[in-house]
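Report on the following structure.
Now for chain A:
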Amino acid sequence: MAKMELRLAGSGGQGVILATIILAEAALSGGKNAVQSQSYGPEARGGMCKAEVIVSDEDIWFTKVVNPTFLLALTQESLDKYGKGLDKNCVIMADASLEIPDCIKDNKVIKVPILKTAREVVGKGFTANIVAVAAINEALKLVPFETLRDVVMARIPKGTEAINLKALEEGEKLAKTL
Partner candidate 1 sequence: MSKRVLMQGNEAVVEGAIAAGMRFYAGYPITPSTEIAEQSSVRLPQVGGTFIQMEDEISSMAAVIGASVAGVKAMTATSGPGFSLKQENIGYACIAEVPCVIVDVQRSGPSTGLPTSPSQGDVMQARWGTHGDHPMIAVSPSSVSECFYKAIRCFNLSEKYRTPVILLMDEIVGHLREGVEIPSVLDVEIINRTVKSSEGHQPYEGDIHEIPGWHLNGGGRYNITGLSHDLSGFPTNSNEITDKLIRRLMGKIEHNADDIIEYEEKYLDDAETVVLCYGGTVRAAMSAVLEARKQGVKVGMFRPVTVWPFPERRLKEISPKVKRIIVAEHNYGQIVLEVERIVKNDCKIDFIGKVDGTVITPAEILKRIKEGK
Partner candidate 2 sequence: MPAELINKYMREAHLPHIWCPGCGHGILMRDVAQAIEDLGLDQNKICLVSGIGCSSRAAGYMDFNTIHTTHGRAIAFATGIKLARPDMNVIVIAGDGDIAAIGGNHLIHAARRNIDMTVVVFNNDIYGMTGGQFSPTTPTGDFATTAPYGNIDRPFDIAALAEAAGASYTARGTAYHAPLTIKLIKEGIEHKGFSLIECASVCPTYYGRKNKKGGSVELMTWQKENCVMSDKAQHMSKEELEGKLVIGRLSEKDYPEYTEQYKKIIEKARK
């Protein structure tokens, strides 16, 4: 497997940090090496939030993403900011509500209704990160769905299993129908 450098960006409180933790844990469970890190401002909610995962079969030394092979953007602000300067091979997953800026016109851009699906299909907006995780896992063929499911179930608060499972299934469905 080639080294994957994933960057997830959104607004504080959307759960992108947890999403990267889950992806890193899933990769680890799948026998790969993974590192996860994040950067954020002083706000606990709102403000821009960026979190990263590197997945590789080999040792991972530098811990930050240098050339993203994948970008997830959940807000226009984060798409505009992190869309700049991307390698042409970087795959971008953007929420369907966002406008695609010129700078990524030549990239493969997947528009996925993550926020809407969480809100209207799953029924809770806060599950957007879990919907996203499943969509990313499916799009990148990272680990089997069952592996991802086990990781998610171990990370979430008790009593939210059913809704998070629904979020995972809907997320995978979104990516499969692309």
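Selection rule: all candidates are chains of the complex that A comes from, given by their letters.
Simple rule for what comes next: contacts are C-beta pairs under 8 Å (C-beta built on N, C-alpha and C of every residue); 3 or more make two chains touch, one makes a residue touch a chain; residues count from 1.
Fair warning: this is a prediction, and the values are worked out from it, not measured in the lab.
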item: Options 1 or 2: the chain contacting chain A in this complex; value: 1
item: Chain A residues touching candidate 1 - in the complex, by the definition given at the top; value: 21, 24-25, 28, 33-42, 60-64, 66
